[in-house]
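First comes the structure, then the notes that go with it.
The other protein chains are all here in position, but one chain of the complex has been omitted.
Going in written order, the chains are labelled A, B, C and D, and every chain counts its residues from 1.
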Amino acid sequence: MIEMQWLILLLPLGAAVLIGCGLHRDHKKAAFLSLAAVWGAFAISASSLPECFAAGPGWSITGSFDWSPTQDHIFTYGFLIDGLSQIMLLVVTGVGGLIHIYALGYMKGDPGFGRFFGFLSLFMFSMLGIVVADNLFQIFIHWELVGVSSFLLIGYYYTKPSANEAANKAFLTNRVGDFGFLIGILMVFYALGTADFGLMAERVDRAFLDTPMFEVGGAGGWLVSNETFLWVAGILLLMGVMGKSAQFPLHVWLPDAMEGPTPVSALIHAATMVAAGVFLLARLFFIYLPSETALTTIAWIGAFTAFFAATIATTQFDIKRILAFSTLSQLGYMVMAIGLGGTDVAMFHLTTHAFFKACLFLGAGAVIHAVHTNDIREMGGLWKKMPVTFWTFLISTLALCGVPPLSGFWSKDGILHLTHHPPAYADSWMITVLPTVTAVLTSYYMFRLIFMAWFGQPRDAEKFEHAHEMPWTMTGPMMVLVALAVLAGWAVLPAETIETFRSITRPAGASPFEPVHLDLSTVTSALGIFFLGAGAAWLAFGRGIVNPDKVARALGPVHALFYNRWYIDEIYDWIVAKVQQNFARLCDLFDKKFLIGFLVNGSAWTTRAAGAVTARYQTGSIRTYVFLFLAGVAALLALNL
Amino acid sequence: MEGQVVEGFLFYLFGGAMAFFTLATIFVRTPVYSAIFMILSFASTAGLFVLLDAYLIAIVQVLVYAGAIMVLFLFVIMLINLRSDELEGLKINPVMVLAAGTFLGLFSKAVADLGPAVSSESNALVGSPGLLAETLFTEYVVPFEAVSLLLLAAILGTVVLSRRSGDG
Amino acid sequence: MITLEHYLYLSGVIFTLGLCGVMMRRNVILVFMSIEIMLNAANLALVAFNKFLVANPPGGVSPDGQVMVFFTIAVAAAEVAVALVIAVALFRRLDTVNVDDVANLRW
Amino acid sequence: MAFLQAHILDALILAPLAAVVALLLIGEGNRVAIRVLSVATAALTLLISIWLFFVYDQGSGGFQFVVRHEWVPSLGIAHQVGADGITVAMVMLTAIVYTAGTLVSWFVDSRTKDFYILLHALVAGVFGVFVSLDLFFFYFYYELAVVPMYLLIGFWGSTNREYATMKLTLYLTAGAVVALVGLLMVYFSGLSAEPTFDLLVLREAAAQGGLSSSAQQFLFPILLLGFATIAPMWPLHTWSPGGHAAAPAAASMMHAGVLMKLGSYAIIRVAMPLLPEGAVVWLPLVAVLCCFNIIYGGYVAMTQRDMKFVVGYSSSSHMGYVLLGLASLTVMGLDGAVFLMFAHGVMTALAFALIGFFYDQTHTRELDDLGGLMQQIPFVGTLFMMTAMASLGLPGFANFASELLVLVGSWERYPIPTILAIFGLVIGATYLLRMVKEAFLGPRIERWDGLRDASTLLERAPFLLLLGTLLIFGIYPAPIVRLIETGVVPLIDTLLAAESALGH
Partner (left out) sequence: MPIDTTQLFAVFGTEAFLALLACAVVVVDLLWGKGRLTGPAEMPRLTAGLGLVAILLHSLGQSPESCAFGNLDGFALFFKRFFLVTALFTLMLSGPYENRLRAGRGEFPALLVFTTLGLCLLATVNDFVTLFVALELVTVTLFLLAAYRPQLPRSIEAGIKFVVVGAVAAAFLVYGIAFVYGATGSFDFAAVTAAANTPGGMSGALTFGLLLVLVGLCFKLGAVPFHVWIPDVYQGAPTPVTAFLSVGSKTAGVVLMMRLVFTVLGPAVAEWTGLLAGLAGITLLMGNLGAIPQTDMKRFLGYSGIAHAGFLMMALSVHTQDSAVSMLFYVVAYLFANIAAFLVLVVVSRTEDNADMTRIDGLRDRSPFLALVLTVSMLSLAGVPPTAGFFAKFMVLRSAVEVALVDPRIMALVVLSAVMIVVSLYYYLCIVKRIFMREATDTGVLEVSGWTRGLLLLCLVAMVVLGCYQQPLVEWATTGARALF
């Protein structure tokens, strides 16, 4: 029997193919197809939700076929819908569906409207493939596909050089991540002899714990201890995560990715694709579980990314970039949470973050749509013009800042709670302090944004005049999302549902962590953090009591560091433009001058020259000829007599 | 014993003459003199042939070679009527001399190892025209015919080439 | 005693002299004459060899070498005729018999 | 019908040859007839190859459709053809590229007749190499395929064509001659009781113990050198980018798409089965050199400004993966190598076809001159972008499926080369995306406003044929992988036996 769940993949794929094969010219049909596909996928995903919640951990639906069967290994393609992917499916299709609707309005009138929806469907297919993948290679396949969809969508405005640059950057950065990812996959695959998640999980203990030494790369490879092996493999797999989830140091593409249309930023670069890394970590948690070193590394990378991105966000002026850095920061939280063993919390934060961050992006998109600028310095006072957008934006911001009882509070405080009680292997004051500081910074930069963009005097009158509220196709999804952002917290959910959610999103072996309780101390600390950040923003941007420029000047190099994104892009640019390009030129030079110029053309030249010289012996003079003749005779005789 | 002395004397006489006239042929400036020296050289060779009991060959040598062929040469030399002064003389190139010397040296190596078919004793071969003719017309009839055709072809060809009415 | 070697060395010297003549004379007629000298040397060697052959067969030694000399002389005659006609043609056409002047076909 | 079925491989060679003869008889002015006949011939071979794909009995494997004609018995030469899974895959590749090539060349207006005659002759040679089971004819067809290229590039070519075509022809011939000497040494090596060129007999003999391992180790590098020239293995690659760049579209397609595969095919078909112990000893060298192909080729491609040069160097980079797969000595790696030969052939043919299409109008391929072409020629641009995606190993295209097999297959034996090969994917993405960006994306350039897109079915058909092939086998590679594996498994068994015999 062919499982219905195949449709989750086939619907978006079919839509993408149909649109690609010509339907893109008919904008209405294309949009309809795309929407139908995503909501169809949502419906199918949702249909198994009750069963999933009812069955609890261990429940799954699977199906697969032989994709590339070789004697050594049969590569399969299939789906595995268990609790983890069930939740992820709903988030992806749900948020995705809403953003599709939003895009109807946002992209209205764009000449590439049909194409855009084709790309969106392609993306949905790719993303859902990651979610339902039942083996490592399949996940890698979709990993790549997601990368390319993201590339296409970022570079959607392909006449704009900056968009193309950003798209390439995103793709290449992801490729670098995938470089490690694939090596990691190969290591794990050969160590476990399978790529199937189920089998891998079964074999992981025996394979690693019972074998103290590993040969990487078969006989004649390197002999390493299982601890090292796991750490290396884990880090390599993590590189994939760093690429997709934009973790330091492969984060550079995400801010630039904001060149894409805003729905794309919301969908891919806030809610879904960037969460794929987190999802992957949760999926492969059993690999990391035996290796505390790997988990620690993950935790540190997450914590640092969270802090690092937040510092940058405090100095930016582009509304989407602020949100992008914010996304980075939040993804850092999730990754860190997984590093600390909290996959369930991470998944929860992933879900809630998808709601409010998507909503924020949609709001930002509405603003941009209205005032035709990304720069918050040119906005101001917009709340009057765009009330619906304003309120959804504000509530989402509050959720992001973790204000109780909004959903962000539950998920983020869950993570913060984790950092306050870290597992022994990652026990360090830094791991406690950094996320907390980050949370303060989050409130600060978000309210800096709020104050600058929505309140105060319009800085650009013309643009202000032009601003207007958005049509329902755009505001509708925002309202739905904000509702979800408000409601997704545990406050409104029954305890057993929470428990089920936690248990199904927690891989076997991971120990459960304490849920956040709505008690006084938690609320106080959450609010304290919020007010600290928001208050600072209010002082500087709401009331103007503190002149931010002066602060910036006072901070000098620190501000410059933040403002210039810690100069990471510059370093990369230097590596790419100088090191790599010069190496490439060197290769080219070697090819042209040595291989072609010297060896190939050189031998050709030598031959021709030898020919010319040879022919010169044919002097035309009879006496020479007779002499040569005689010389030949003499030589023959001398050699043989 | 006496015969040997005589033979030796005659060999050195004819041989010396042959070598001398050959040298003269090559080194003398005027072509006509060269031709005449060459006739003398050939005549000396004929003497050597006689010493070797090849009487018929000796006659042929004198008649055909020294007589006919060399006369042909002389004719041509006259015909062309060389402005000898500008043309003549040797262009002696040491490398060429060296090569020739090397050849001679290697030649002597060959002469030093003549193999079993010859001995230092001359055999009693008598160069009678009869024996020669018989051999020529039986054993060597094919090359004999071929040589006749060769001469015919040469005549034919020379006639064509010497025709004055050229084709431009 | 005069041995075969004597004749052979004489022949060799003459042959080499002929060679030198071919290489060193400018006049094409003289070049041809030098070639005749070489052939003459060969004839001498042939006749000498014939004379000094070991008389193996019961019927004595057949005059093969001398027969060969016949052919050589005949062929030389033909060759000379041809060579001279070409030389004459050369003289007619280019007004020279200097071999150094006929070096236009080269390289 | 039964006769035809039995001689189907002969028909495959004869079809283009018949086209050559027929074209010789058609008047030069009758262009329509020339074109139709050519396309029809190509389509016929395509049908034959598809038919082969379906009737080849994968269950029993081995060489099928074997037909033997005694040719020169005293020298042990027989015209013997046969196909295993690898052959069928390669024949399909050839037929597909051939069909696309004839279609693309529909618009060749100068000396149309000559062009098609040479193209058919070339293809006959290529088919011959793929189906020959006799070393003599293997070589015969190989040379036959090389030489028409000289004129194809020399007359209809572009950039620096006379230099490029001479270099290419001489280079390939040099490789071929080395291979010939090697083949003759194998022939005389005493592998078979009587010297014979019969590949089946020789393979059988090699499987039964074969030559001494020192003899194998002496002979293998000779064959390798010969065959690797056309593969082309670094540092013997320099003929290829220039040659591709100079060639007219159909010639580049055939050349990069098919001809280049002859080298690795020959290694698989001849060198490895006949000299398994030699292969085991020498393949590690290939594994090292192929890294240069991949990395170095990629970096050189990065500096190129001419699109065909980019694709050309990328081809030599990609052939590194094929060589890596060859060297891996695993079923998976070799599967991947053969599959990649197929996939890369189709992909690179598509790339050259597309470049050729707009080059005919722009007369430049310099990235500095181009830009924003997506606006004028969206169809070609989109397809080119997809081609680039295929080339950089995007899932969904056959290239990814095959490269994945290569990488997974070679990891166990050659971890460092595999890591470098994976890094090569990053490099590949860098230059391919840059090329797409600079040529097709970005602001509109008015100079190119007059460009015509591929709009008629005739114009689009070759592109779609090639792209469709890539997608079909990329999305569902199982059929072709199974097919290829029927040929690969016995070979790997032989090699592994040789390896254990060597005590490695």
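In this section, contacts are C-beta pairs under 8 Å (C-beta built on N, C-alpha and C of every residue); 3 or more make two chains touch, one makes a residue touch a chain.
Note that the structure is a prediction, hence the values are computed from the model and not measured.
**Student:** Sort by label and list the shown chains the missing chain touches.
**Tutor:** The omitted chain makes contact with A, B, C, D across the full complex.
**Student:** Of D:19, D:44, D:81 or D:144, which residue touches the hidden chain?
**Tutor:** In the full complex, the listed residue that touches the missing chain is D:144.
**Student:** List the chain C residues touching the unshown chain?
**Tutor:** 4, 8, 15, 18-19, 22, 28, 31-32, 35, 38-39, 41-43, 45-46, 48-50, 52-54, 56, 64-65, 67-68, 71-72, 75, 78-79, 82-83, 86-87, 89-90, 92-94, 99, 102, 104-107
**Student:** Name every residue on chain A in touch with the hidden partner chain.
**Tutor:** Within chain A, the residues that touch the unshown chain are 604, 607-608, 610-615, 618, 620, 622, 624-626, 628-629, 631-633, 635-637, 639-641.
**Student:** For chain D, which positions touch the chain that isn't shown here?
**Tutor:** 28, 71-75, 111, 114, 136, 139-141, 143-144, 147, 150-151, 154-155, 162, 166, 169-170, 173-174, 177-178, 180-181, 184-185, 187-189, 195
We adopt the following convention: only the chains that are shown with their structure count from here on.
**Student:** Measuring centre to centre with CA averages, how many angstrom lie between chain B and chain D?
**Tutor:** 70
**Student:** Taking the mean of the C-alpha atoms as each chain's centre, how many Å separate chain B from chain C?
**Tutor:** It comes to 6 Å between the two C-alpha centres.
**Student:** How many angstrom lie between the centres of chain A and chain D, each centre taken as the mean Cα position?
**Tutor:** It comes to 37 Å between the two C-alpha centres.
**Student:** Counting only residues that touch at least 2 other chains, which ones in chain D make the list?
**Tutor:** In chain D, no residue touches at least two other chains, as defined above.
**Student:** Check each residue of chain A and list the ones that touch at least two other chains.
**Tutor:** Residues 623, 627, 630.
**Student:** Would you pull the chain A residues touching chain C in the complex into a rising list?
**Tutor:** Against chain C, chain A makes touches at 615-616, 618-623, 626-627, 630.
**Student:** Going by the contact rule at the top, pick out the chain B residues touching chain C in the complex.
**Tutor:** Of all residues in chain B, those touching chain C are 4, 7-8, 11, 15, 18-19, 22-23, 25-26, 31, 34-35, 38, 41-42, 45, 48-49, 51-54, 56-57, 60-61, 64-65, 68-69, 72-73, 76-77, 79-80, 82, 87-93, 96-97, 100-101, 103-104, 107-108, 111, 114, 116-125, 127, 131-132, 135-136, 139-140, 143-144, 147, 150-151, 153-155, 157-158, 161-162.
**Student:** Considering only the defined contacts, which chain C positions touch chain A in the complex?
**Tutor:** Contacts found on chain C: 19, 22-24, 31, 99-100, 102-107.
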